[in-house]
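First the structure, which I've put down as structure tokens, then a few questions once you've had a look.
Of the protein chains in this complex, one is absent; all others appear in place.
First chain written, first letter: the chains are A, B and C, and each begins at residue 1.
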Amino acid sequence: MRRRRSRVEGAARALPEAVAALSRCLPAGPSPEIFRRAKFDRPEAAPVLWQLLLRVLSPLAANNTWTDLAPEAQACVVKSALGSQGYPRSVLLQFPDGSSQGSRELLLALSWLLARGPLLEQLLAQTRVQLGDQLPQWEAPTSPGPPAPFVEPKSPVDLRLVEWLMGRLRFRWRCLISSQQEQCILLSKIHLYTQGCHSQQSLGHLSVAETEMLRDPESGQQLLQALESENIRLEAALEWRRRELVFWQWMDTVLDTCSPETPAVTSQPTFLPEISEGGLGELESVKQELQALQEELREVSEPRRAAWEARVGGLGQGPEWSNSRKALQEAVQQELAALQGSWEQSSTPGQPQRPHRLVRSKDGAPRPQGLQAAEVIRTLSAKEACLKKALHQLQRQCQQELARLAGALPGLIWILPPEH
Amino acid sequence: MTQSVVVQVGQCGNQIGCCFWDLALREHAAVNQKGIYDDAISSFFRNVDTRAVGDGGSISKGRISSLKARAVLIDMEEGVVNEILQGPLRDVFDSKQLITDISGSGNNWAVGHKVFGCLYREQILEKLRKSAEQCDCLQCFFIIHSMGGGTGSGLGTFLLKVLEDEFPEVYRFVTAVYPSSEDDVITSPYNSMLAMKELNEHADCVLPIDNQSLFDIISKIDLVVNSGKLGSAVKPKSLITSNMGAVKKHHKKPFDAMNNIVANLLLSLTSSARFEGSLNMDLNEISMNLVPFPKLHYLVSSLTPLYTLADVNIPPRRLDQMFSDAFSKDHQLIQADPRHSLYLACALIVRGNVQISDLRRNIERLKPALQFVSWNQEGWKTSLCSVPPVGHSHSLLALANNTCVKPTFMELRERFTRLYKKKAHLHHYLQVDGMEESTFTEAVSSLSALIQEYSDLDATKSLPVPDVPRLSVAL
Amino acid sequence: MSIVTVQLGQCGNQIGFEVFDALFRDSHCSQGLCSKRDNEAYQASCRERFFREEENGVPVARAVLVDMEPKVINQTLSKAAQSGRWNYGQHTSFCQKQGSGNNWAYGYSVHGPKHEESIMNLIQTEVEKCDSLSGFFIIMSMAGGTGSGLGAFVTQKLQDQYSSSLKMNQIIWPYGTGEVIVQNYNSILTLSHLYRSSDALLIHENDAVHKICAKRMNIKQISFRDLNQVLAHQLGSVFQPTYSEDSSFHYRRNPLGDLMEHLVPHPEFKMLGVRNIPQMSAASLAYSAFTWAGLLKHLRQMLISSAKMEEGINWQVRPPLTGLPPIGKASAHKEHHFNTSLANLVVLRGREVHSADVEGFKDPALYTSWLEPVDAFSVWKTQRAFDKYEKSAALVSNSQLLVKPLDMIVGKAWNMFSSKAFIHQYTKFGMEEEDFLDSFALLEQVVASYGSLGP
Partner (left out) sequence: MLGVKGNYLLPADCAHRLVAELQGALDSCADRQRQLERSLRVSRRLLQVWEPARTPSPVPETKEEDPSPACAPSSQDLEELELLTQALEKAVRVRKGVSNAGQRDRTPTLTSKAATSGAAAASHPRAPSRGGSRVLGTRSTKGIQRATAPPKDYPEHRLRSKGDKTHVRTQDQTTGYGPDLRDQQMTPSSAHHTTELFALKEKGTLLQLPEDFRKAVSRNSCLWAQLNSARTNDSTDATRAAKTQFLHKLQMASGCSSHRPSATEVEAHARILRKACMLLRLRMQKELAIAPTDWMQEYRCLLTLEGLQTVVGQCLHRIQVLQAAVTEQLPGECLAETRTQASSVCGGEVDSACSPELLLYASTEELQTLATLKLQVALLHQQIHLEKVLMAELLPLINTQDPGGPPWLALCRAAYSLLCEGGERFLTVLRDDPAD
């Protein structure tokens, strides 16, 4: 009796429970009631959902000042982020910034994001409590981020100022390298001195966060708290997994309640995010590089092919011969396929894309499973060499261009700094 | 620390050398009170355990056992060398360092250069090599000889070529004593002329010394001392000419005092390389700073003060006097007046309690009165060695690359020409194997070329300093 | 972060000793006029930077001593040992028997390659003793052969081997007259090479320091030691700890990096001059009192009038008025030689440092037209007094201060070069006239570039 009742209640409560699990898992997740109201497009649900979407779409920005943004600005960020991800519904994107309408559309957008990929896992991973030490994941930006509030300089800019700034940047690079080297020395010392302290056999020693936790009880408490709350979110995520089917079924009904959009509205590209100049420009520059590479390849392989044909022409065509040729062709095919695979996958072997915990391996001790630094160093060295070469190529190109211009002028002697 | 080997050739060379070793021993004894063999002593002396058999007795560290001079003594007569070996310095040398003959060169450069040169080449070389091997880092050969005689000028300059071939890295500093006009050797103009060509070509630096100048200096000192002008203030043995009497027989002779001046010159020259100071000067810095063109390597030297006063805390005026004297005609070791000629370069080697500000002050004070070549208007090389000469509180050695050396050469050429026109005594030379008339003419043109170089420089003296256009940067 | 000092040649070694001694004495001086805790932090920061701890408890200078002849090194080592306060490391010196003979080419082309391995090994050993290496001080003179030639060589090698570490050459600019006859050759060769391999050239002019000794320190008979002590004081006043930018609770970690980033980012402008104030003998100091306003007013005028010390400052020099056409004014400026700055750093130490007003240094008229004062001026402070001075200020300036001396040296060397005098001494060791020409060209460019900073 009791069991049956619970089953009935369970069926009725399945949706709220699923939504509750989702809420617990999401940062600043709203109550299930908000979802329900959103289905009916109630305005009071909108602000919460705008905020939620903001956090979901730019989880890292949550730490910055973005949370302090005015509602209009929040909406703007959300819209542009959704747009750049290719969200198809334009209704949402057309809401005036800061309006409280469209909670249903917001719900749809959130669901779209959830359905599309492992959003929850990503969010969890991004905010995961880091207990171990890692290699810094810093990427020097290759484009100036959000346009900085740049004030027009009072006077016109002398090119020497550009040189000055460039020089400054070079010094900063070098300071970064020095600091990082120091960090490595200190890390390595901490690892060495705490050898054998870690309960986990494979790790062996403590990380900075763990050591700091021991040194300072207060930070230890914080860390523990953080871990515990992450565990709660993880549990929620798992529960969501178990229950989400009901949510999708419900979302179907939500979708049914809204009217289909008219094509007239959709096709105009204003809110389809403009494919950034950056992206297209980058594409174009890659294209040029590839074309150059193709040309080079053609130049080296054509004469080789000719020479090969000439040489092979006289050789017999026995079955052994053709078998070996076939074997070679297959081997090369496989190798190239592997090569292609290496860039299609987001992570290549030997190149840590996700955080790897740094572990100092003990001399002579059996090596625990993991990526070997030497392997990563090899990959990185190759990459570094390649980048250096690319840079030098660009510099040479400039040099030729300048030499061409300078050569045309009589009466001047250009004294270049000596070659390295 | 580097070492130097003194090669003393001929009567004059050996007499000067003898004075030098005597003074060097006294100097090091005064500085090195503890009797420990150190780097400074090692520059001129080996420390030898006399009990050890053979050559293996060199001791590089520890107490001084028995000091041996890093020297090679060469004379084609036995007289002077034998005297040394019987004198108080006998322990400083051993027979392995000596090369003597009994016949003498007969005041003939050709005999010394060609005959004995060939005859003793291997033997000399062997001794030189031996002395070089005993050095940690051999930096310089000091060759001392006269220009007028046969052995010194002939064999001495022959040696230069040998050293150049055998030890190309080692500097060759020649102390050459030029004959005075009343020289008693009739052939001295020939000898000097022939020797000059060798010095031109194979020496790194030549310190020309003129007997007449030395004599004048001695006379003047005697005059001052005897007239009692300095009164009781003169400290005994503080004269630069004082001597413990290494060669007793010549004690009263003026030569002795004269040789002492030359010996002091060498000690001062090397002082900054041997002892500590706030501004060191190694021997290789001398030619680097003072020889702007390879052949212009004749350095006119002057030593001051020639005496010192009992009062050790010299007031600045006294100190400044020392600097002034160094540029006066009377203190030069050759008959020359640098103040009225053109300086190519000048070095001031200061010893004793003198600071950089004293040096600066005096350079500023003296400079306006001196003429420098256009491309080296401020050409001073300075050094401060903290160890003064024995008995002095301070001293100064000035080395000048100055066109004032030219008259000495011109007079030499004149005396040579007078003799050569008459072909006097020429046959003594031409009968030696390898000697031809062209040897003489080549020597003359070598000297003339040198004189011409000085003349060319002299000619720029009165001209305004040319403003050489510099590289022009477009932006 | 630590700095490894490389002392080269007689001059470099003598100065190096005085610098370490000055740093150590100052940081252990009880007259710091600050709290015990602050003093300890100051000491710790100085230590990390310039000294390392040795087993027996005596701090060891992070230094490598290099000379081509043994006398000076022996003397320096024993002086440090006798001080009882600090010492040089056990195996940190390298010397040979025979010096470079004032010949740049000998130092650069003979001694350099021959002893590269030994010297670089010593340096590496010292570097490995730093948890964190900021960079190198290379102390050398320009006049001689070892400091200049070998110094240029070693700097080049440091650049190759430690490209990300910073290199600051402390250069002793010879007296205008009379140290070494070929000093102008050696100097242009040194400067042009360092311009390629070093990050900054901190220049000390012997003539200027000499005058300071005579006029400000009232020393009658000035010795090299006196000069070196003034120099060490200047260096100390810049590189002793100062508070970091964002807080006065931490001392600046990487002063070398901060300084360079502010003063020498442009490759054509690497010459730095130091001025400091007050400078006086201990005897006069007892009867003197200073105000920040007074000190800074003097320091500023020293800067704009190119004065080398606080005596004989030309108070007529004024910054050019902006907005006024230069005509008419130009002649007046020429007369007084207004010194245009590229960038300046002022270091203030002592009592009430927070009240010091540095607005005078933020006048745009002081700087070249293409840099704003906000980029071109920075200030470091600490309330900890330095070396007996209750209040003191130092100025590190990248300005036209050094153009004149540089122009002189280039001119004199060019003059000598046109007559080919002494060239044979250099070609002997594999240098060519082309090498001289390259050096001349580079330095003429530097002179021109600095010249074009002015209004």
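By our rule, a contact is a pair of C-beta atoms (placed from the backbone, for glycine too) under 8 Å apart; a residue touches a chain by one contact, two chains touch by 3 or more.
Predicted, not measured: the structure shown is a model, and the values here were computed from it.
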item: Contacts of the hidden chain among displayed chains; value: A, B, C
item: Sole contact to the chain not displayed, among C:Gln7, C:Gln43, C:Thr242 or C:Asn344; value: C:Gln43
item: Interface with the undisplayed chain - residues on chain B; value: 469, 471-475
item: Residue numbers in chain C that touch the chain omitted from display; value: 34-38, 40-41, 43-45, 196, 247-251, 253, 267-268, 334, 351, 354, 369-370, 383, 441-442, 444-445, 448-449, 451-452
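What we mean here is this: only the chains that are shown with their structure count from here on.
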item: Pairwise touch network: line, ring, star, complete, or other; value: line
item: Centre-most chain, if every chain is reduced to its averaged C-alpha atoms; value: C
item: Most distant chain from chain B by Cα centroid; value: A
item: Best-connected chain pair, where connection means C-beta pairs in contact; value: B-C
item: Centre-to-centre distance between chain C and chain B (centres being mean Cα positions), rounded to whole Å; value: 41
item: Rounded Å distance, chain A centre to chain B centre (Cα mean); value: 81
item: Inter-chain centre distance, chain A versus chain C - centres from mean C-alpha coordinates, in Å; value: 47
item: Chain B: positions in contact with at least two other chains; value: none
item: Multi-chain contact residues (two or more partners), chain C; value: 441
item: Residues of chain B that touch chain C when the two form their complex; value: 1-2, 39, 136-137, 139, 276, 278-280, 282-285, 287-294, 344-345, 347-348, 355-360, 363-364, 367, 374-382, 384, 468, 470-473, 475
item: Of all residues in chain C, those that touch chain B in their complex; value: 10, 14, 69-72, 75, 96-103, 106, 145, 175-182, 210, 213-214, 219-225, 227, 410-412, 414-416, 418-422, 424-425, 437, 440-441, 444-445, 447-448, 452
item: Touching residues (chain side chain A, partner chain C) in the complex; value: 153-155, 157-158, 160-161, 163-168, 170-175, 177-179, 181-182, 185-186, 415, 417-418
